[in-house]
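Here the complex is missing a single protein chain, while all its other protein chains stay put.
We call the chains A, B and C, going by the order they appear; numbering starts again at 1 in every chain.
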Amino acid sequence: MTLAEILASLFPAGHDIVRQGGIMLGSGPLKSGGRVTVVGVADRMPLGVDDALVLAGHVLAAIDEGGKDPILVLIDSDSQRMSKRDELLGLNEFLAHLGKCLMMASLQGHHTIGLLYGHSAAGAFIATAMSTQSLVALPGATPAVMDLPSISKVTKLSIEALQEKARSTPVFAPGLANLAQTGAVLATWDDKRSLADQLQALLDAPATPGDQRDRLGKERKGRPKAADIAARVYDLALR
Amino acid sequence: MNPPTDGRRQSPSWYESAARDRARLLLDAGTFAEFLGPEAREMSPHLGIFDLPRQFDDGIVVGHGKLAGTPVFVAAQEGRFMGGAFGEVHGAKLVGLLRAARDVATMPVLILFDTGGVRLQEANVGELAIGEVMRAVIEARRAGAKVIGLVGGRAGCYGGGGLIAGTCSALAVSEHGRIAVSGPEVIETNRGVEEFDSKDRSLVWRTMGGKHRRLLGGAELFVDDTIDAFRAAAIALIERAPAFDLAMLKAEQARLAERLKRFGKCADGLDVWKQAGVDDPAKVPGMPADEFIALARRIGEGRHDAR
Amino acid sequence: METLSYRHTAARRAAGARPMAIVGVVASGNLEVLVERVLPGSDCQVEISTPVIGFAKVWEAVITDFVERRSPGGLRLSINDGGARADTVSLRLAQAVRLIEEDGR
Partner (left out) sequence: MTVWNKARVARDARLQAGGRIAQGKIVQAADATALLEAVIKPGDRVCLEGDNQKQADLLARALAGVDVAKVHDLHMVQSGIVLPEHLDLFDSGVAKRLDYAFSGPQSTRIARMLFGGKIELGAVHTYLELFARYFVDLTPNVALIVAVAADRDGNLYTGPNTEDTPTVVEATAFKDGVVVAQVNEIVDTLPRVDIPGDRVNFVIKSDKPFYVEPLFTRDPGAITETQILTAMLAIKGIYAPYGIKRLNHGIGFNTAAIELLLPTYGERLGLKGKIATRFALNPHPTLIPAIESGWVEQIHSFGGEVGMEDYIRARSDIYFTGVDGSLRSNRAICQTAGLYACDMFIGSTLQIDLQGNSSTVTTQRIAGFGGAPNMGSDSHGRRHPSAPWLLAGKEADPDAAPALRRGRKLVVQIVETFGDKNVPTFVEKLDAIELADKLKLELAPVMVYADDVTHVVTEAGIANLLLCRSKEEREQAIRGVAGYTDVGRGRDAKMVQQLRERGVVRWPEDLGIDPLDADRSLLAARSIEDLVRWSGGLYAAPSRFRNW
C-alpha cells in the first residue's frame, strides 16, 4: 500500500496530517468519534536530531492538551541518520527523548500505536516503533534491526551461510516474520480490510498492563529465554 | 602530576576493571550480592549457532547492595565479552532488575554501561531487549526510582546502549566513556572517510568522548577514571536526579532545542566547546581530569531537571 | 565447539570456605574459569568448552600440571574458552583457586 492509500483507509473522512520533509504531523478522526494524534516518518528517511525533536514536540503537545486521545506513529524510515553532525550534537539524547515522550504519553493514558508500513532499522526503529505500546505492521513491511551484509561483515560468514542459519531461528535475520515471532510486532493487519476498522478494534480491545513483548516472544517460540530470565531476576530482586 | 612510582593508584581504574569488580567495588564493602550469577549458567541459547563461545553470565552482572548505606540495585556490563552487546539473556537480566526497581519504587538503580549496542548474532532479540529496557527504565523512574548511568568502559556506550543512557535520570562519564548511536566505523562505512575518519581517534573523542558529552550537556558529571570517582558521582547524582514527569520532558525538549540553536552549525567538537565558552578548546583533550572538571564547572552545570 | 572433561584426584582439599568464584572473561585469547566447591574429598573436575578444535593434548597437560601444583581438591572448574593460549589457561586456573581459597568476601 502507498502512504496515500494507507491514510485514505485509516481516515476515510479525511485528516489534517501535513508533511514536513520526511516527517508527518497531524491528526485524524476515529470511527468511534474521537481523534487520534498522528506523527510519522515517511519515504524511508533516516532519523536525525532535528526531526526527532519536532516529532517529540508534537507528542508532548498532544499530552499537554490533556485527554486520552490515542497516538498513532506511522513508520517508513531508514535507520538513525549516520553523520558526524548528528553524533556531535548527541543523537542518542534526541532519539531517547522521542522514545520517552511516546512512553510518557502511554503512561498518561494515551494508547500509542506504531504502524510499520515500510522500512525501519536500528536506532530509528527503537525511538519510534519500539517505543509504542502496540506495534502493528502492514504486510510487506521490511523492518531490519541489522541488514545481512552488516552482520556478514562482523561475523565473517557469507550471506548464504547466514540465510541458511536464519532458517532455524528468528533471532537475527531481518524481516517482519522474525520480528513478529520474537514478540516485537503484536499483529500484522490485513491490507484488504479497512485500516480504520482494524485501528478501532485495536483501541477497543481490553488493554493488558505492562510490557507484553517478552511473553509474546515466548508464546510464539521466537525468544526462548527472555521472559523467564526477566521473571527470575525480578523475583530474586524482590525477595 | 606523575602517577605514583609504585604503579598503584589510590583506587583501581574503572576502565581496566572487570564488570563484576566494578559493581563490587562501587558499592559499600561486602554488600554486593548477585542475582542469577555465573553459577546459574544462564547463557545465550543463540551463540552456538555461530560456533561462538558463551559466557556464564552472558556479559552482564545484576544484583543489589548498598551505596553509602542506601540499598541500590546495580547492573554492570562486561565490555570485553562480545563488546558488551545486548543479547537475549543479557538484556532480560537488566529488564527483570528494572521491573523490580519499578515495583520497589524507592531503590535507585545504577547501570554501569559498557556496550557496543545490539549483539549482531542476536540482532532482533537484542534490539527488543533494548526497547524493553528503555520502557522498564521509564516505568521505574515514573514510579519514583532513580536510574543512574555510569559510562567509562572499554566498549563505550554505543547503539541502543546510547539510547538507554538517554533514558537515565542522570549520567556520569569519564574520559574513556564514549556515548553515541552510530559508532565511528559505522559512520565511515556508510558515509565515507570524508564524513568521518574512524582511525582518527582524537576526532572520535571530540565527537563522542566523555569530555565532549560533559561540555555539550549530554552527561551531568565528568569523573576521573577511578572506581572511587564513579562512586562519588553515583552518590551525588542519586541526590539530585530529576523526577520523570511532563514538566521534565518539556524542559528536556527546551534543552535540546536550545542545543540545536547554539551548536547546530558547529562542524567539530572544538567549535562546540568554543561556543560553550571554553577559551582554548585545543587544550581540552589533553587536560587532566581535575583541571577539566574545574573548567566544566565554570562553563556551567549540566541541567539536572531535564533528563 | 568442542567440550572436554577431565577428572583428577588432588593431593588435598582446597583451602577456604567460599562456595564459588569466577575469574577471566570470554574474549579473544582469553577465557573464564568458574570454580565451585561441590565435589567430595579431594576429587577435582575440569570441564572445558572451546571453539578451538584439536588442542586436547595441550589441555590435558595444562590441567595435569595445574592439579599437581595447586591441589584443587573438592573443586569443579568450568571453563568457557575464547581461544586462550596455554599460559593464559594456566594463569586463570591458578587465579581461580587463589580466589576461592581467599577468606571473606
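Everything below uses one rule, namely that a residue touches a chain if its C-beta (ideal position, glycine included) is under 8 Å from a C-beta of that chain, and two chains touch if they have at least 3 such contacts.
A quick note: this is a predicted structure, and the numbers were derived from the prediction, not measured.
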Worksheet item: Where does the absent chain make contact, in terms of the chains shown?
Response: B, C
Discussion item. Can you tell me which of B:Gly48, B:Pro71 or B:Pro285 touches the chain that was removed from the display?
Written reply: B:Pro285
Worksheet item: So which of B:Glu16, B:Glu195, B:Glu239 or B:Asp305 would be touching the chain we can't see?
Response: B:Glu16
Practice prompt. Out of B:Arg201, B:Arg240, B:Lys265 or B:Arg297, point to the residue that touches the absent chain in the complete complex.
Written response: B:Arg201
Practice prompt. Since one chain isn't shown, list which residues of subunit B touch it in the complete complex.
Written response: 1-3, 5-8, 12-13, 15-16, 175-176, 199-203, 205, 209, 211, 285-286, 288
Practice prompt. Provide the residue numbers of subunit C that touch the chain removed from this figure.
Written response: 52, 55, 57-58, 61-62, 83, 85-88, 90-91, 94-95, 98
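As a working rule, only the chains that are shown with their structure count from here on.
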Worksheet item: Counting in whole Å, what is the centre-to-centre distance of subunit A and subunit B, each centre being its mean C-alpha position?
Response: 25
Discussion item. Between subunit A and subunit C, what distance separates the C-alpha centroids? Give it in angstrom.
Written reply: 46
Discussion item. I'd like to verify one number: the distance from the centre of subunit B to the centre of subunit C, where each centre is the average of its C-alpha atoms, in whole angstrom.
Written reply: 33
Worksheet item: subunit C touches which residues of subunit B in the complex?
Response: 18, 20, 29-30, 37-39, 41, 48, 51-56, 78, 80-81
Worksheet item: For subunit B, which residues are in contact with subunit A within the complex?
Response: 35-36, 42, 45-46, 49-50, 62, 64, 73, 88-89, 91-93, 95-97, 99-101, 103-104, 118, 120-132, 134-136, 138-139, 142, 159-160, 162-167, 179-182, 186-187, 190-191, 195-196, 207-208, 212-213, 216-218, 244, 246, 249-250, 252-253, 256-257, 259-260, 263-264, 266-269, 272
Fill in: Complex contacts: residues of subunit C adjacent to subunit B
1, 20, 22, 25-27, 30, 32, 34, 36, 49-51, 78, 80-83, 104-105
